[in-house]
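What you see is part of a larger complex, with each chain still in position.
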């Protein structure tokens, strides 16, 4: 089952730059793993914001939550999950 | 450039069933054309609603508007367009 | 997978009483079927409104949408679907 996920990062502007750098690296690494596992299928930047839209696939919301909460930035994230159903006009 | 597009169909519950049927067929046909043209890349039903999320691609917002407004249901649509930027962690 | 579903019925105050009566009967019948199929697990009235919260179970959002859109009142419904994940403190 696919999910559309919105994420907004609430990292404080005066946060520690070293910790921020490590989190960004960890986030990238974890994203690669989730992509390889077929859970993270697409990811887009919301222009002008430290935020993204993502297309995720997971057996159910429980597995999706595990994946999202495994992201290093999770404690700073504000997340909205939209469940997606199949549409007869979907090109795929 | 990719766009995330939300569409809600405001068709009246007591609308003419014949017109509705024709519009749905026309919508399907137009969706197939837009998919072939590479403009409509994915389409998902919002569960429980006559609404969808779509992943669209267009050179710019002007071309996107032309594509969306070519849909037979356009006069009944409430549409929100989210421009998408590339994300370094996008699996594709 | 469980879903929390909010439904608001937008039936017009001056709607045909006969049609309304038939729809309510059909709705009841369909709800019984969905309950027997294990898809509709609980249903509560929102006090003061022609609206409800429901606890639904479905393999995914696609099946949930089929179930919801099979309700006779579907064309008049405004529906919000909340996907639910398992919680470690859930008594069940």
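Here the chain labels run A, B and C in written order, and each chain numbers its own residues starting at 1.
As a working rule, a contact is a pair of C-beta atoms (placed from the backbone, for glycine too) under 8 Å apart; a residue touches a chain by one contact, two chains touch by 3 or more.
The model shown is predicted, which means the values in this text are computed figures rather than measured ones.
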Total identical subunits in the assembly as filed, 3 in place: 10
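Heads up, the rule we're going with is that only the chains that are shown with their structure count from here on.
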Chain contact topology (line, ring, star, complete or other): complete
Copies chain A and chain B touch via same or different residues, half shared test: same
Angle (degrees, nearest 5) of the CA superposition of chain B onto chain C: 70
Centre distance in Å when chain A and chain B are each reduced to the mean of their C-alpha atoms: 24
Shared interface positions of chain A, touching two or more other chains: 83-86
Chain C partner contacts - residues on chain B that touch it in the complex: 13, 45-49
Residues of chain C touching chain B in the complex: 3, 5, 7, 10, 61-62, 64-65, 68-69, 75-81
Contact set on chain A toward chain B in their complex: 2, 4, 27-28, 31-32, 35, 40-47, 52-53, 55, 82-92
